[in-house]
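The complex appears here minus one protein chain, its other protein chains still in place.
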Amino acid sequence: MIRAGVLGGTGYAGIEVVRLLIQHPETELCRIVSQSYAGKKISEVYPSLMGICDLECSALDADDIAASCDVVFTALPHGASKEVIPLLYEKGLRVIDLSGDFRYNDPAVYELWYEQPHSHPELLKEAVYGLCELHREEIKKARLIGNPGCYTTCSITALAPLVDAGIVDNKSLIIDAKSGVTGAGRGLNLPNLFCECTETMKAYKIATHRHTSEIEQELSLLAGEDIILSFTPHLAPMKRGILATCYANLKVYHSPEELVALYRKFYEGDPFIRIYDAGSLPEIKHIAGSNYIGIGLEVDKRLNRVVVVSCIDNLIKGAAGQAVQNMNLLFGLDEGTGLMSAGMYL
Amino acid sequence: MIRAGVLGGTGYAGIEVVRLLIQHPETELCRIVSQSYAGKKISEVYPSLMGICDLECSALDADDIAASCDVVFTALPHGASKEVIPLLYEKGLRVIDLSGDFRYNDPAVYELWYEQPHSHPELLKEAVYGLCELHREEIKKARLIGNPGCYTTCSITALAPLVDAGIVDNKSLIIDAKSGVTGAGRGLNLPNLFCECTETMKAYKIATHRHTSEIEQELSLLAGEDIILSFTPHLAPMKRGILATCYANLKVYHSPEELVALYRKFYEGDPFIRIYDAGSLPEIKHIAGSNYIGIGLEVDKRLNRVVVVSCIDNLIKGAAGQAVQNMNLLFGLDEGTGLMSAGMYL
Amino acid sequence: MIRAGVLGGTGYAGIEVVRLLIQHPETELCRIVSQSYAGKKISEVYPSLMGICDLECSALDADDIAASCDVVFTALPHGASKEVIPLLYEKGLRVIDLSGDFRYNDPAVYELWYEQPHSHPELLKEAVYGLCELHREEIKKARLIGNPGCYTTCSITALAPLVDAGIVDNKSLIIDAKSGVTGAGRGLNLPNLFCECTETMKAYKIATHRHTSEIEQELSLLAGEDIILSFTPHLAPMKRGILATCYANLKVYHSPEELVALYRKFYEGDPFIRIYDAGSLPEIKHIAGSNYIGIGLEVDKRLNRVVVVSCIDNLIKGAAGQAVQNMNLLFGLDEGTGLMSAGMYL
Partner (left out) sequence: MIRAGVLGGTGYAGIEVVRLLIQHPETELCRIVSQSYAGKKISEVYPSLMGICDLECSALDADDIAASCDVVFTALPHGASKEVIPLLYEKGLRVIDLSGDFRYNDPAVYELWYEQPHSHPELLKEAVYGLCELHREEIKKARLIGNPGCYTTCSITALAPLVDAGIVDNKSLIIDAKSGVTGAGRGLNLPNLFCECTETMKAYKIATHRHTSEIEQELSLLAGEDIILSFTPHLAPMKRGILATCYANLKVYHSPEELVALYRKFYEGDPFIRIYDAGSLPEIKHIAGSNYIGIGLEVDKRLNRVVVVSCIDNLIKGAAGQAVQNMNLLFGLDEGTGLMSAGMYL
């Protein structure tokens, strides 16, 4: 059994890691660290766990974590992670970090988008970007994983096959993404109140959202050239899910069927990728509650433009599920262990 | 492996049976019968199952079912079940019926509340009422289960300990229940449209809802006398869940703590019952997505009245989960097999 | 033109007063007082008012209010109102208070339920309880109105005709009420986050909610004897609306038609009361966005129990609309001025 700990286990991403670890057949959940709820049972904070997991939340104690865990999931705010992780890492733990702190190849990019110095560039070099579908082999050998952002996972997987094949104009990429409200976390912010969120939608952080830089990093790697693109996040009145609508100009016309074949080839053997037949499209309710990614596409013949729609559950494939998928790879388990169940639909 | 079939597998209760059977470790899902979708893959009807279960829906063929299944779940409309089930039953199948057709001890009660003759009273006599917490031992020996209604499960479990203990005035019982919209099924009815349901609530079928008679049957059994009670169903703008607020006048004062102890004793050993400590109450999100029942209570000292709040997921403990729990009992498995996972909370 | 000011104009009740005053043909909105947003335009806080009302919010200045307003609406937290209102009242302003501070005939009741002394019992004596349908004539002569609570308005109007007629057992009254989330206000509390509220329901403050005491006060007045009753509030995943399901044992049987006639007689001439024909019931979407109250009922013949369902928009008839209705009465306007428009349904 893999002994696991979760730091920041009472936030929305953290509790989802907890939930997935509880039902994971090869893992024992040993520690839940929470500043705000130290001393309280996790099932008091989230009564959905009553009788299933009544572990008490504890304050951070790196020695204790090191003694009792093999792997740690850090679901802390950006900036906090990079101060805590070195302590854990140097004690030999494997670390899967859900913040933005260890996702970049180049500390300068981090510093530009996060507007703070990266205090541990040496560790950043060790870290592997944990998008399993693109970096599977490196992940298997890593000890520190920068688990990708939610928008990022959805957007990169939508565009990777096109960019990799070199068949689109890389200057034409536009990603218009819609997220559920869990993406905003459990913080007490006015815009997250029910009465401020329900029955409305909004765009935010146009041209400035941090996930833009992650998407550009990974697509640039595939393209072999620097890609700059438009990314527009929106908030929609639902709990879970991201739907990204991605636009790209084709260099020459390709039929939807050809592109679907291209996508299926690119993602061959990936257990969580579902490429839809030409003519049908994914919806959030097709994947909500699961680790799957649904990808469908349409070609606008008049404009020679492809429109790719991709959907993930932001808390699972966009956070906790991907983190567990990374753990599976790190420990030599089958990649899908504990993650293959269907979403709820209803 | 238990070979299972689902009749009416594309309705909301049916697809939930399908989903639970897929993740059940001791079951093989062999047939999904659907009139409307015969010839289509279940994953075309519910794309959340893509790559997980791509079984083709078939038309009803009793011989084929008998040859390929050990147990059948019938999730058909009321009235339709009682015509189909005899065909399956006589071929030796075990049948778990999710309709109202086999829930009654007395065909006259069925005929009064369902306003139609019961064409198979002899089978009704064979059937066991599948509320596992109350009829566990009979269920184990049965071949035909009348799986309880959703409102019913929530209401009976809320009041059973009080009625059984004989400490409340049985003439004072009032159940005010609130349900999510999946309870209304997948039929194309105007009141079920999104724009008719969202941002509103309503009461319906006051004093005439059929589940009243089921609740009365079971509580009367416990009381050893005929109980007549008020039951008011409401529709709330959410997908899943029932919350029942139940009122009963205490014969003499009991503290919340005493009553909590009474409930814990009554439900000792029941894996899905969660009795809340005095001072805290269940919410639908504590159990949504799971087979658990949450029960909490408060005593109004001024009136010597107890108010019990109970919550279930109407599709799981109120339908498909309970049906699988019944299957576990029928086949001698551990009662919780395939059903112990936590709800989603988010 | 009546010159009006709103204190606490940026909370949910306050902004609804603002919205109604803007479209009121006989009122000029002169001051919006807000501690948190002083110096900001109200249309920056609520951009739905851009170009319609760009009044700047100001800090509280009683002299300024007195000089510029004829009437003040105070939408402040309970406890705060009773400290501010005397300053305004003594300067000759008419005051309509939306808090609980001036709703009671007896300061001891206030002190019991609000757990604090009432610092201005002399003003409490001056105050009139602003449930227009019951106290119209006193309101017309008053200078200080204790505007009723939202649950209260819905519950009292549902039960008043029965209690007034003396045809129900006053010990049997139970009110099971469901509210939208605006009822919880705009405060930053974890349970009010979108992801904590949506797709769930809960009961809260069973047997202890303050509105119980208001309901009892008014029904006792009608009954001519002390009434104690059960009141259970619930939170439902919608913005607006309260639906109260009220239970009462009839002394002797009355048909629904007889009771509907009784209700219509009781509320004769009341412009905002809609009594439904026997056989049909109000829903929240029938009145959401309007000042109307919908009341329907059913009689459970087996139990000789009447079930009354009543619906209001908690922000309008349950707060701001009723406050404006009170203003109309105070200033000798037609009671419905500015308030007669239909709700949105959609």
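Letters A, B and C mark the chains in the order given here, with residues in each chain numbered from 1 onward.
Everything below uses one rule, namely that contacts are C-beta pairs under 8 Å (C-beta built on N, C-alpha and C of every residue); 3 or more make two chains touch, one makes a residue touch a chain.
Only a predicted model underlies this, so the values are computations on that prediction, with no experimental measurement involved.
Chemist: Identify the residue among B:35, B:189 or B:255 that touches the chain left out of the display.
Modeler: B:189
Chemist: Of A:217, A:232 or A:325, which residue touches the hidden chain?
Modeler: Looking across A:217, A:232 or A:325, the contact with the absent chain belongs to A:232.
Chemist: For a quick check of understanding: of A:18, A:299, A:316 or A:339, which residue touches the chain that isn't displayed?
Modeler: Missing-chain contact among the listed residues: A:299.
Chemist: Of the residues C:52, C:67 or C:108, which one touches the chain left out of the display?
Modeler: Selected residue, touching the omitted chain: C:52.
Chemist: By the contact definition given up top, give the residues of subunit C that touch the hidden chain.
Modeler: Counting only subunit C, the missing chain is touched by 12, 15-16, 19, 22-23, 46-53, 182, 198-199, 239-240, 274, 282-283, 285-290, 292, 294, 315, 340-346.
Chemist: For subunit B, which residues touch the unseen chain?
Modeler: Looking at subunit B, the ones touching the missing chain are residues 12, 181-182, 186, 188-190, 192-199, 237-239.
Chemist: In the complete complex, the non-displayed chain touches which residues of subunit A?
Modeler: Residues of subunit A in contact with the hidden chain: 171, 174, 176, 178, 180, 195-196, 198-204, 206-207, 228-230, 232, 234, 236-241, 243, 245, 247, 281-285, 288, 298-303, 305, 307, 309, 346.
The working rule: only the chains that are shown with their structure count from here on.
Chemist: Looking at where subunit A touches subunit C, is over half of the residue numbers used by both copies, so same, or under half, so different?
Modeler: Over half shared, hence same.
Chemist: Which integer distance in Å separates the CA centroid of subunit B from that of subunit C?
Modeler: 38
Chemist: Quick one: report the Å distance separating subunit A from subunit B, using the average Cα coordinate of each chain.
Modeler: Chain centres of subunit A and subunit B, defined by C-alpha means, are spaced 36 Å apart.
Chemist: In angstrom, rounded to a whole number, how far apart do the mean CA points of subunit A and subunit C lie?
Modeler: Going by mean C-alpha positions, subunit A sits 46 Å from subunit C.
Chemist: Indicate the residues of subunit B shared as contacts by at least two other chains.
Modeler: 198-199, 239-240, 282-283, 285, 288, 346
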